[in-house]
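The other protein chains are all here in position, but one chain of the complex has been omitted.
All chains are identified by letter, namely A, B and C, in their written order; residue positions are counted from 1 within each chain.
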Amino acid sequence: MTEPTAAAAVLTGMAGAGDELQSLYRRLHAHPELSMQEHRTAGLIEQRLAVLGMTVFRCGGTGVVGVLDNGPGPTIAFRADTDALPVEERTGLTYASTADGTLADGTSTKVMHACGHDTHVASLLTAASLLHGARAEWSGTIVFIFQPGEEIAAGAQAMIDDGLWERAPKPAVILGQHVSPGPAGVVGHCTGTAASMADSWEVLVRGRGAHGSQPHHSVDPIVQAAHTITRIQTVVSREVDPVDAAVVTVGKFAGGTKENIIPDSAVFTLNVRTFDEPLREHVLESLRRIIRAEAMASGAPEPEITELSRFPRLVNDAEVTRRAVEALAAQWGQDGVTEAQPLMGSEDFGALGDAIDAPSCFWFIGGTDPERHAAATAAGTVSTDIPSNHSPFFAPVPELTLPRMVEAAVVTSLEFLERP
Amino acid sequence: MTEPTAAAAVLTGMAGAGDELQSLYRRLHAHPELSMQEHRTAGLIEQRLAVLGMTVFRCGGTGVVGVLDNGPGPTIAFRADTDALPVEERTGLTYASTADGTLADGTSTKVMHACGHDTHVASLLTAASLLHGARAEWSGTIVFIFQPGEEIAAGAQAMIDDGLWERAPKPAVILGQHVSPGPAGVVGHCTGTAASMADSWEVLVRGRGAHGSQPHHSVDPIVQAAHTITRIQTVVSREVDPVDAAVVTVGKFAGGTKENIIPDSAVFTLNVRTFDEPLREHVLESLRRIIRAEAMASGAPEPEITELSRFPRLVNDAEVTRRAVEALAAQWGQDGVTEAQPLMGSEDFGALGDAIDAPSCFWFIGGTDPERHAAATAAGTVSTDIPSNHSPFFAPVPELTLPRMVEAAVVTSLEFLERP
Amino acid sequence: MTEPTAAAAVLTGMAGAGDELQSLYRRLHAHPELSMQEHRTAGLIEQRLAVLGMTVFRCGGTGVVGVLDNGPGPTIAFRADTDALPVEERTGLTYASTADGTLADGTSTKVMHACGHDTHVASLLTAASLLHGARAEWSGTIVFIFQPGEEIAAGAQAMIDDGLWERAPKPAVILGQHVSPGPAGVVGHCTGTAASMADSWEVLVRGRGAHGSQPHHSVDPIVQAAHTITRIQTVVSREVDPVDAAVVTVGKFAGGTKENIIPDSAVFTLNVRTFDEPLREHVLESLRRIIRAEAMASGAPEPEITELSRFPRLVNDAEVTRRAVEALAAQWGQDGVTEAQPLMGSEDFGALGDAIDAPSCFWFIGGTDPERHAAATAAGTVSTDIPSNHSPFFAPVPELTLPRMVEAAVVTSLEFLERP
Partner (left out) sequence: MTEPTAAAAVLTGMAGAGDELQSLYRRLHAHPELSMQEHRTAGLIEQRLAVLGMTVFRCGGTGVVGVLDNGPGPTIAFRADTDALPVEERTGLTYASTADGTLADGTSTKVMHACGHDTHVASLLTAASLLHGARAEWSGTIVFIFQPGEEIAAGAQAMIDDGLWERAPKPAVILGQHVSPGPAGVVGHCTGTAASMADSWEVLVRGRGAHGSQPHHSVDPIVQAAHTITRIQTVVSREVDPVDAAVVTVGKFAGGTKENIIPDSAVFTLNVRTFDEPLREHVLESLRRIIRAEAMASGAPEPEITELSRFPRLVNDAEVTRRAVEALAAQWGQDGVTEAQPLMGSEDFGALGDAIDAPSCFWFIGGTDPERHAAATAAGTVSTDIPSNHSPFFAPVPELTLPRMVEAAVVTSLEFLERP
């Protein structure tokens, strides 16, 4: 008779944990918090980890770390991010968020877990509980990292700056996962570059205000900003090699208070995605050039560009990725894993391993009902039918998604730990 | 020995009223209130009129009317508007505003008397006091109208709807004045059309949100709005007869909350100025067409257009204007009055007379230090050197401006009243 | 019995001249020639003037001057311009042009009298014939000026440079007329500025060519030019005082030879109209700034701007205009003359008088069937229903228009000559 694998043994606990997993998820979903303001979420995590008897500490403000020391053997780390987004939820779910939040600039906003970090937290807490409950099946140390502020590329660095790797044991491997619009429970993986670099700027366009009836007395910053946004479309359409990937998004535009007053200034924010440092530098330089040139075209002073965030590239270690994927395939069959292209999305996960030169692997796991996904794929309407991350309609199907996320966390963690 | 004119007699009171006029102005300037929210200002006006013993009543919410019945003779009306603007003052004056306010959409804003309505209130209250103090010099009835909400074309109609002309005696003539960037104390007048029609719209551009890295999953409303704003420049540049006058201003643009989220929608507001009904209709129709077309270009649903306000044309009666201007010229000499082109600015003053078919006259009176104005004129830099109405730097020189505004109100009022 | 006026006497000749006038017009219309290439037209004019026995000479290349010396008295000049345009006629007239021509840059084009200079030539030749035939009725000297190259602002200067005023007697008054889309035979006149200044530029946008599949190897001059044209719409829409008049037209755009080659460069031409020197300078400076800025936005070298032509302002002398209009009103009644706004169109007519400080008057005379014009006016569709000058459909109704143009030339000329 074959001995069951450690994973199988740990996962026997899933049967009893399912209801709690779902209700934990709904609670997190209903109470999203903005980046670096995850106070309630951090409290809940702390309390959940503490009852398991492990060492728990706050790190980087609203970050929480739990260290589960289970005897000799390797140390690994698994990370979940915890923050939500300034999006007004429109899913119509019974547990949809109605939460409010306040952005850094003081404006208030609705808040939503529109990027699915609630699934990350719920599944990692549940995996922690199962791994703790089946301590006899494995040996080593797991560092559970609940990181705040991923959406603004602030949280990983904040935890490192707050002594993460002095206060927790240094892991040999760091793992992480992210829910995506793919078919529920299927892991998409890639080696090498796994997510794009992202640079975000705020651009303050400065003109000269005047009464709306006297445009000739003004230097109209709204017209200038509109032309700038129009003009920067040419960076991707004309300056980037068509076989390379780059994105320039203007996510926010704010200027003026009243229809008949030409304001003194307007603000817009840019988000730039690239996979490659020379291209990144080229795109950023082109944007700077265009922003300056459109100010010149308006006869306006040079706009002020403020860097909001800078996401590094996320690189998956080849060997760690191979082992993690093989472990998942052994658990689920080959249908459960699929090779994926690097994503345009960005992540500050990579910073955690870079700080201590630890190899890491980060994968995506689908959250969409597989039949719906298959139908949309057949119809060629995935992009319009299935809400993507950051959409106000983003809603992973929790029954199919969460258990697989728990399994993925358990199986890959055990791959890098030891049997006692 | 010639008897002094009624004006000269009334204005002898100016000697003692100057300090109070200036301090009243500074108080009003420091406490601006947004349109239809002029509660504090209305209270102050009420109290000032009440101490003069005249009949005072609220009308149209924050509007105030004072009726000074001084025996047999004609009835005239003089109007001052009372509201301020959502502009953050940058004049650096010791009595500059730091006031906050809340716009109709709930956003908070700094507030400033950037259109000089504080000068209108201060000078008309002072004129009322002088005319009251010299009741022996004239005969008839003056209706002092302190109108709210001029900036949003709401206050005149609100007063009419609230029974203004049932509650106050109907005047034979209605007068009003507005401070401008011209040389201090010089009246600019014109006959016939004196100010443009103005139409304001809010345009809700509806796209489809997505993560900022996935533009192909979105219909980007910020790009759509930017192209729309760019495209509507062609209405004035290509569709309006060059010898006609029209303005299309986008005074406000708001879309998105975060640089890496493409929002579902964006909003911008339009303000359109024309002098002529067929041209007005042509421009509005072209704007509708372009707004729809740019949505079509984006593959987006048709934007929602909401009318925010509609200012009628302001027409000065030829005979009333002639008499008012001659009275001012008799008081100040010909240098004190100058013919002016109709202004692109709009006014709901005209609605007050239109409601009862009373002829009216509305003039502009400069607020800029004459030497500064002359120097800028010589240098051809009036438009850049002298802040115009609605600018955060707009600041009439009160010492030179306010006494002349009081004189103008007294002199023109007496022109249409009788000597006892 | 009252003696008939000189005009009546001269115009008795019209009865017999009508058929020839119409056939001369059709011949000119069918054979248009481009600016400064009016060889055939000049030959025809020369021959027609020569048979009248007057002194005829060529001047300024294809210009023709006829001097009709008829005894003592004042000298006056009357000018007609002779050139046609690179427009492919689409009127469908039996005598429509099918002529070809070659532009300065060597490209071939269809040619059309789309500005009606054929009516100017036909009517002035006929007027010359009538005035010659009735020499007994008047005394003095008339200089008939048939000027080439008006459309490119080259011909008046070319004639002056070629000794026009040394070779012909200097006139006390210079007259000229231009057919327009107004009601046939009605003269529109104004005093002072009668036509705008016009500046024309050619802009050479220099990028870097590449295969159409490799935009990143190019600096795309077509995209740069398109953005420049888009951007310069803001000069009129935002930088010009709405009550001032200015036009910026891009009349030509040429770039590239093949859809899959990004060219090295592109060319467009600009035409700018203003009435006022400071505004002219402001508009030209703004255009230079925008052209440079859009090159900067593309990372391209500064475009080359070449001045193509510069039309001066056309000023009508008040006294000469008054007399000319009164003479026409005496001939036709007040319905035959109407005050007009200064036109955005440009003219080099003014240079002829400016060169010798002679006062001049230039008027417009309608060419549209009056019923059609009245119907379009009532329907508010003049601008869409009635082809304007330079349109491929421009077609004055010759039966109604030409006789009135002859009359106008005769009547106004006689006004400034003497009875013997």
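Everything below uses one rule, namely that a residue touches a chain if its C-beta (ideal position, glycine included) is under 8 Å from a C-beta of that chain, and two chains touch if they have at least 3 such contacts.
Keep in mind that what you see is a predicted model, and the values were worked out from it rather than measured.
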{"item": "Which residue of C:G13, C:G182, C:P215 or C:P303 touches the chain not shown here", "value": "C:P215"}
{"item": "Contacting the left-out chain in the complete assembly, out of B:Q37, B:T75, B:Q177 or B:S237", "value": "B:S237"}
{"item": "Per the touch definition above, residue among C:A8, C:L204 or C:A254 touching the missing chain", "value": "C:A254"}
{"item": "Selected from B:E294, B:D317 or B:D348 as touching the chain missing from the view", "value": "B:E294"}
{"item": "Touching residues (missing chain, whole complex) on subunit C", "value": "85-87, 90, 103, 107, 109, 114-115, 151, 196, 198, 200-202, 208-217, 220, 222-223, 225-227, 229-230, 233, 247, 249-264, 266, 268-271, 273, 308, 343-346, 383-384, 388-392"}
{"item": "Missing-chain contacts mapped onto subunit A", "value": "230, 233-238, 241-243, 245-248, 273, 278, 341-342, 344, 380, 383"}
{"item": "Residue numbers in subunit B that touch the chain omitted from display", "value": "213-216, 218, 220, 223, 227, 230-231, 234, 237-242, 286, 289-290, 292-294, 296-299"}
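Criterion: only the chains that are shown with their structure count from here on.
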{"item": "Same-site or different-site touching of subunit A by its copy subunit C, using the half cut", "value": "same"}
{"item": "Inter-centroid spacing, subunit B versus subunit A (mean Cα positions, whole Å)", "value": "50"}
{"item": "Separation of subunit A from subunit C, taking each centre as the mean of its C-alpha atoms, in whole Å", "value": "67"}
{"item": "Subunit A: positions in contact with at least two other chains", "value": "213-216, 220, 223, 227, 230"}
